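All protein chains but one are shown at their positions in the complex.
Letters A and B mark the chains as written, and numbering starts fresh at 1 in each.
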Amino acid sequence: MEATIEVAGLRKRYGRTVALDGMSFTVTPGRVTGFVGPNGAGKSTTMRTIVGLDAPDAGHALVGGRVYRSLRRPLTHVGALLDAAALSPGRTGRNHLLWLAHSQGLPGHRVDEVLDEVGLSSAARRRAGGYSLGMRQRLGIAAALLGDPPVLLLDEPFNGLDPEGIVWIRGLLRTLAADGRTVLVSSHLMSELEDTAEHLVVVGRGRVVTDAGVAELVAAASDGRVTLRTAARAEAMSVLARAGATVATGARDTVTVTGLPADRVVALLTEHTVPFAEVAAHRASLSEAYMELTRDAVEFRPGEAR
Amino acid sequence: MREFGYLLRAEWTKFRTLRGQLVAATAAAVLVVLLGAVFAAGNHSSCSEGPKEVACPTPPLGPGGEAVADTFYFVHRTLSGDGTVTARLTSLTGVITYPPPNHDTIVPRVEGLARAGLMVKAGARPGASYAALAMTGTHGVRLAWDFTHEVAGAPGRVSGAAPRWLRLVRAGDTLTGYESVDGHRWTRVGVAHPAALPRSVQVGLFVSSPGDVTVEQGSLGGSIEQLRFTQATGVFDRVSVAGTAAGGDWRRDYVGGHAATDWEKYHRPPGLVASGDRLTISGSGEIAPSTDGFHLEGVLSGLYVGLIVLIVVAVLAVTAEYRRGVIATTLVAGPRRGTVLAAKAVVVGAVGFVAGLVATAVTVPVGVHVLRGNGIYVLPVPLGTELRVVVGTAAVVGLVSVLALALGAVFRRGPVAVIAAVAVTVLPVLLATASFVPEGLSRWLLRITPAAGFAVQQSIPVYPNAVGHHSPVDGYYPLPPWAGFAVLCGFAGLALALAGYLLRRRDA
Partner (left out) sequence: MRRALHAEWTKLATARGTAWLIFGIVAATAALTAAVDATVRCTALGCDQDPTRLSLTGVQLGQAVVAGLAILAAGGEFGTGMIRTTLLAVPRRTTVLAAKATVVAGLTAAAGTVAVLASLLVARLVLPTAGFTAAHGHPLPSLTAGGTVRAAGGAVLYLVLVALIALATATLVRDSAVATGAVLALLYVPPVAVFLVSDPDWQTWLWRFSPMDTGLAILSTTHLADLPLTGWAGLAVTAGWAVALLLPAAALLAHRDP
């Protein structure tokens, strides 16, 4: 099975509220795809639609080319973490996984394996009602991993995790992708996906705003400025201006250069034997890139009803 | 199919890993047993003769093992082998003593199921096998045998101007009844097959007249039945017995006779007055299965408590998932929602059935044993009937659980589903038995609501020849056991279908 997720033209309204407005994207295996957008952008509804919980008014969502509801032993095809708080408080964490395992014809020892994998073995026989938010999140991830599925959908997996937990889950996501799995991770905070996601689907108001690689996005957000620190400021400026760059004086002994890449700046200064202490290419962070995008396209106005 | 097996196992794991649900299901069974035991232990009966305590008299048993009432005036002689008895009935009259509304006059009126006619009986002992062809007070000619069987002949009443000829022909174990208005043209009424007629039988004329029933509303709701003594008098002539019969005088027996009532003492004693060819016979009593005694399903008094507990368990099996959001996980693991619902229904239904079976299988035999030890007469029933009560009631509990589960899936809110489930199962029983609701509606309630299923509990059937008021209050259901059970099955299936439809249509 080619384990892609294909979402095409999903539309859904709840009364007068439009939740999905032509949502379309494809998620491919082997990398972590971030699914980002502000609250209410339609991330959860899209994920619920992919696993057949919500029925779209139009469009379709396929996993490996098939509608989720047609899958046999679905958790061996797709693992999903949707709402970590959705637990029976009276049942132990292990028993929660046990009934899930039984529903897929999986043996009981598989439960202990995933409990170990998420580091919950010691708490497994306690009632889930007493779990902290982070423990519930780990239990939810264990449930998603239970069927060893080629496709994983994780809705806000970072919620409630302590810093150590966030580091753990980033590593886990990268490992899962490196195994060749399709991993779709939603978040409303871009910073959480930094260094983890290679590809991003940015959504707003029920539709895709940008669907691009992280490098591409960062490059687009970076404006190619180079900051130069040199004692010979005037000399440097004249050399670079002659090469076609726009130069401006910055604070103290710095010069801001636009229109030339950093390696070209270094080459020119070396050629003209102008001394310099540092050349820094300005590279936008993923968060800045995201802010850039959302400022342009995603303006989400709370309480808005159309 | 394998997928269904997985989901079934998952639902069972879900059920058994919530301690509260297991405890509640067990408690439901224990409650039924305990309430039944307390109830049985609290019921006593004793009889005394003067200062001395004696065993209470028990009714005779008929050939089928059922308790019977067998009281009538019998004028008979012995017949060996095959033969025929014929007589003409020219009058059937009666009195009802002290009837309502004011209880102060004696009314000349023949009771509807009073009988005067011919009888062939294994002996004069109450409960002995028999066949009887008789004119009744208002129900025309009836051929009855062995207490529980009866076929109807021509309707009408008798008088001097319109007499009725009756003929009963014995050929081995088969008795054929005939009737005629003129003694020439005979019509066959039917064929009777008494179970245990020896070669030599008692054959002759008989008169019976059961108590007159009136029903009043009980002060706490329900109804109160009152019986008044009646007596019937039949006038026969042209009596003949063909075959190897003993000659001489008729023998007279007040079969199952009781102490004389004031009416019998001071006005007309029961018995035979012969005047030439004319035989006038007066008698009282009833020849029918007896319903005087404890019905064994009565020990299941705690059933409704257990049932409400199991309704809550079944409703929570689905509404708790909605409340906690677990339903999403369930439907992601089993996206075929109809199959998920079916798996849930099987688990919840099985839990209800097993809890119900433990409850009934313990309560019925233990309760009956305790009651008998306390001197209470529990009406005997065939083993098959007792099994039907035990297993059928458990099945009803299972089906009500399935119904409650389906209502939970339809309403998705626990209290609403519990109210709905109780309102369609327990409330109809309450309205039909313990309230001031008119009896017509009571019968309808137990026909067209899921409560009809409780009919499987009824251990004593209503026989066509039984006199009395067979109301829901006394444990008589308007539908036969399996028909009532089918109604409940239908409701459970319908609710499940609706739940499945909504589950598929709604977003989880």
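Here is the rule we use: a contact is a pair of C-beta atoms (placed from the backbone, for glycine too) under 8 Å apart; a residue touches a chain by one contact, two chains touch by 3 or more.
These numbers come from a predicted model, not from an experiment.
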item: Partner chains on view for the chain not depicted; value: B
item: Contact with the hidden chain (one of B:Ala131, B:Leu279, B:Val340 or B:Val429); value: B:Val429
item: Which of B:Gly298, B:Gly334, B:Gly352 or B:Pro380 contacts the chain that the document leaves out; value: B:Gly298
item: Contacting the left-out chain in the complete assembly, out of B:Val332, B:Val370, B:Val418 or B:Leu479; value: B:Val418
item: Contact set of subunit B toward the excluded chain (per top definition); value: 39, 42-43, 216-217, 219-222, 294, 298, 301, 304-305, 308-309, 311-312, 315-316, 319-320, 413-419, 422-423, 426-427, 429-431, 433-438, 440-441, 444, 473
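In this section, only the chains that are shown with their structure count from here on.
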item: Averaged-CA centre spacing for the pair subunit B and subunit A, given as whole angstrom; value: 72
item: Complex contact set, residues of subunit B against subunit A; value: 2-3, 5-7, 9-14, 17-20, 320-321, 324-326, 328-336, 507-508
item: Interfacial residue positions of subunit A with respect to subunit B in the complex; value: 48, 51-55, 68-75, 80, 82-83, 85-92, 95, 98-100, 102-105, 143
